[in-house]
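Of the protein chains in this complex, one is absent; all others appear in place.
Right after this comes chain A.
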Amino acid sequence: MSRSTYASPSISASRIQMPSLETVAAWLLALVWIFPLLYAVWAAIHPSDFVASFDLFAPLTASNFIDAWNEAPFMRYYLNTFLMVTGILIGQFIVCTLAGFAFARFPVPGRDVLFMLVLIQLFVFPEVLIVENYRIASGLGLVDTIAGIGLPYIASAFGIFLLRQTFKTIPRELEDAARIEGCSWMGVLLKVYVPLAKPTYLAYGLVSVSHHWNNFLWPLVVTNSVETRPLTVGLAIFSAPETGVNWATISAATLLSIAPLLIAFLLFQRQFVQSFLRVGIR
């Protein structure tokens, strides 16, 4: 994010008084906003007696994490989430690239109408259609499979839209040059279009991964065993009040399931924020 050029030096003198109040407000809000996460960390690294009493010298412990890890098959959940997120990403890249390429460059009859039809999916999500999608998934034998979680998301209108936009900005001369050298259409796509759209793939990929890492409702509906459940569903089952697990352990489990994405975010903040922006503004 580029530095703002807003406050020019000539006027800063008149504003020296103001920022202090704003700074206090900004910081207060920031502390309030980060507090829940810090609190979860606090609860997770202390014995459960300290969940609601803050004592700077409370003893640290790792036992909550060990308990959480032993009480639920988190290793399996990690694997499931990883397989699901990767599978969705690869599928989306392939399907959306082909469709985006067709929409950008091929004179398919009724192209604009078809494109509008695709855009409808920006509003009608698989989550909204859980009832019928469940029926279709079970008809295809996809219930309780990782493919079943992922397939409804593969033909993503978002991805098709973004890649079409990107492909359209690539000058035709590059394509023509490649054609003259005897490249097939697939060759043109893979050697000219895809490499030039790399930033779009990165942005879309980051957004897709974080969305599906966090997704819950459809995975909840379509899975019913440990072998397929992703982290979010596993975590929800683990922390259901009926199970009587204590808070410190739930905190530890919560942190365990968000850790990979959270750490990735903290390391690559700029890329994350810019990806969300790029994919969001259309």
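Basically, a residue touches a chain if its C-beta (ideal position, glycine included) is under 8 Å from a C-beta of that chain, and two chains touch if they have at least 3 such contacts; residues count from 1.
By our rule, contacts and distances are computed from a predicted model.
Peer 1: So one subunit is absent here. Using its UniProt record, which name fits best from "Carbohydrate ABC transporter membrane protein 1, CUT1 family", "Permease", "Plastocyanin" or "Ribose transport system ATP-binding protein"?
Peer 2: From the listed options "Carbohydrate ABC transporter membrane protein 1, CUT1 family", "Permease", "Plastocyanin" or "Ribose transport system ATP-binding protein", the omitted chain resolves to "Carbohydrate ABC transporter membrane protein 1, CUT1 family".
Peer 1: Of A:66, A:90, A:136 or A:226, which sits in contact with the chain we cannot see?
Peer 2: A:136
Peer 1: Among A:62, A:190, A:226 or A:277, which residue is in contact with the omitted chain in the full complex?
Peer 2: Spelled out, the listed residue whose C-beta touches the missing chain is A:277.
Peer 1: May I ask which residue of A:98, A:143, A:174 or A:202 touches the chain that does not appear here?
Peer 2: A:98
Peer 1: Could I get the residues of chain A that touch the absent chain, sorted low to high?
Peer 2: Contact residues on chain A toward the absent chain are 1-2, 4-8, 10-11, 15, 18-19, 22-23, 25-27, 29-31, 33-34, 36-37, 39-40, 43, 51-52, 94-96, 98-99, 101-103, 105-109, 111, 114, 117-136, 140, 151-152, 154-155, 157, 160, 185, 210, 213-217, 220-221, 231-232, 235-236, 239, 247, 250-251, 254, 257-258, 261-262, 265-266, 269, 272-273, 276-277, 280-282.
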